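Omission of a single protein chain aside, the complex is shown with its protein chains in their original locations.
Chain nomenclature is as follows: A and B, assigned in order of appearance, with residue numbering initiated at 1 for each chain independently.
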Amino acid sequence: MAYLHNAWYVAALSTEVGGEALFNRKILGLSMLLYRRGDGTPVALRDRCPHRFVPLHMGKRVGDDVVCPYHGLRFDCTGKCVESPHGDGHIPRAAVVQAFPAVERHGFIWVWPGDASKADPADVPDYSLLDEGHANSKGWAYLHMKANYEILVDNVMDLSHVDHVHGPLLNTAGKLSPQIPKVIEDGKHVSVRWEWHQDPPMGFFSPFLPTPGAGAEHHVEVVWTAPGTMLLTVGAVQGSKDPADGLLSWDHHLMTPESEASTHYFFATRRNWLVEDAELNRMKLDGTVAAFSTEDKPIIEAAQEEMGTTDLWSLKPVLLSSDPAPVRARRVLSQLIETEGAQRRG
Amino acid sequence: MAYLHNAWYVAALSTEVGGEALFNRKILGLSMLLYRRGDGTPVALRDRCPHRFVPLHMGKRVGDDVVCPYHGLRFDCTGKCVESPHGDGHIPRAAVVQAFPAVERHGFIWVWPGDASKADPADVPDYSLLDEGHANSKGWAYLHMKANYEILVDNVMDLSHVDHVHGPLLNTAGKLSPQIPKVIEDGKHVSVRWEWHQDPPMGFFSPFLPTPGAGAEHHVEVVWTAPGTMLLTVGAVQGSKDPADGLLSWDHHLMTPESEASTHYFFATRRNWLVEDAELNRMKLDGTVAAFSTEDKPIIEAAQEEMGTTDLWSLKPVLLSSDPAPVRARRVLSQLIETEGAQRRG
Partner (left out) sequence: MAYLHNAWYVAALSTEVGGEALFNRKILGLSMLLYRRGDGTPVALRDRCPHRFVPLHMGKRVGDDVVCPYHGLRFDCTGKCVESPHGDGHIPRAAVVQAFPAVERHGFIWVWPGDASKADPADVPDYSLLDEGHANSKGWAYLHMKANYEILVDNVMDLSHVDHVHGPLLNTAGKLSPQIPKVIEDGKHVSVRWEWHQDPPMGFFSPFLPTPGAGAEHHVEVVWTAPGTMLLTVGAVQGSKDPADGLLSWDHHLMTPESEASTHYFFATRRNWLVEDAELNRMKLDGTVAAFSTEDKPIIEAAQEEMGTTDLWSLKPVLLSSDPAPVRARRVLSQLIETEGAQRRG
């Protein structure tokens, strides 16, 4: 299976990588060691010593360096071996651990698994909505999914499933499926938008609208950025044509492949109402994550198991009117992977 | 591994598929959805929606139809999509779930995984002994076996193992192994028969004979029908040459491959004595199933593990005088599979 390597992927929530800890996670099939320098900036190294391939996260920190637990080789945070207790201390030229560009943005640690010379932090998707707003208006979460990341992108890019899959909190009362949503493709982005009237409104919004439980104008827009991150803006408004006058939730869905058939699902959300209410904040985050875990996850993992390792297209899926957005995202990604492969082969 | 596809296989006990339930089971490597129409007749569909491959058994019944839980496509019991909530409701021509011919006979639901145009319910093996007799003289059971179905057929076709494997209930006291059992091959059937005197009789019969515990004439006959169903008639009689004057048990062993190395083992039995005795009925069924589970199963599963995925013949098994019946059944099946493959290739 081919991945897009020259891209920023979320490797961890900022909160997952503690001050002194050596954290490890497999992404794109590669074991990675993640930790923080003394100044807090993130480091991403291949999680294997080049001598005998022991995972370095089993070792220990010495300042900003990491020491392999097996034979004591010490590596700095660029992956260079800086100390060997062996013989006269000579350090073989090949004693280097692969280092990955890493930056921390918007509550996530992002890594670049490809050609480091092409890594530009400016290419991290702009999710700066998460940098603003009251702390009690925002939340982050992590889920592990036994499904391919493109299937999980499909799920968010085709929100018609919300009509069918989700319970009272997120349900859209059959309003999305009949629509042919507007899809815009723009280079590395694909966006899709639905608008509808719902009465009573989504459970998510209903109690917080000016007239709780009364009909409201809704919209949802998802913007996908290759390879697998999406910003979903969903809103409800009463007595106005302008969604900005209403309630808005900005939901970030960020997919990082662990392997062909498993994904690290990162999620972050912010709302624009009762922004100081910590209890509402927790309930909204927990409720949303519970919906993913108990409503989306079993269905998607069962589909993955049924598909096995077979590629979606080779199974000749029937396409519906809601499929253009996920299909376009798949095509853009496929093209990017092909181009990258061609460049690598020269 | 090649299966015979144009054949009736038991997919479930009748009692496993409840009135309104969506039941699923993998047979011949295919996930199948089994359910009943309102009139009780069975339906067998591929257990995957053709849109995004979610197992349909996770969905819900609407009348005789089934609705996919993911995007709400509704399929009738021929597998045809009859309703789409998407866009203008247009139903893509390819929105079809594979349907399998299914019939209910003799307490089992039978499906035909191959070319539907060739499926004739008249070809379901005639196990109508199970349709007659008092309810308390009959019983059905299901076991899952981590072994190839042909190995399990071998086990029933070569009953000399009963001398060695089974405890007091089923033991045949070494009477079968010395015999060269009579084998008759007839098109799609192979039958094998043993006759012997046993004193005391098989534990199974002993207490119910006219003179309990005294010697009796025994016989057992197994008739195999391709691909993997067997009717085993076993009897004991005292003071008569005619087995029909004695005790008889009709044991049906029906093997359906789940995968190359696992099998759905269906069993049904009927007896001709104390036919109204519910407690005896339960004890006889439970005792027999316990014997399969604790005596045959560990040995056969261990042999399967030792053989791995290697074909029996490529391991060059030593053949004994009791092997002609299972070997003939294997040859008939092998020929049928070859013929079917040749027909498919044209």
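The rule is simple: a contact is a pair of C-beta atoms (placed from the backbone, for glycine too) under 8 Å apart; a residue touches a chain by one contact, two chains touch by 3 or more.
Just so you know, these numbers come straight off a predicted model, no measurement behind them.
Enquirer: Could you tell which one of A:19, A:87 or A:346 touches the chain left off the display?
Expert: A:87
Enquirer: Quick one: say which of A:45, A:95 or A:230 touches the chain that got left out.
Expert: The one listed residue touching the chain not shown is A:95.
Enquirer: Pick from B:93, B:241 or B:316: which residue touches the chain that isn't shown?
Expert: Result: among the candidates, B:316 touches the missing chain.
Enquirer: One chain is left out of this view; which of B:89, B:174, B:239 or B:341 touches it in the full complex?
Expert: The missing chain is touched by B:174.
Enquirer: Considering the entire assembly, which residues of chain A contact the chain that has been omitted?
Expert: 31, 47-48, 50-55, 58, 68-73, 84-90, 92, 94-95
Enquirer: Would you write out the residues of chain B that touch the absent chain, in ascending order?
Expert: 151, 154, 158, 160-161, 163-165, 174, 177-180, 298-300, 302-303, 306-307, 315-322
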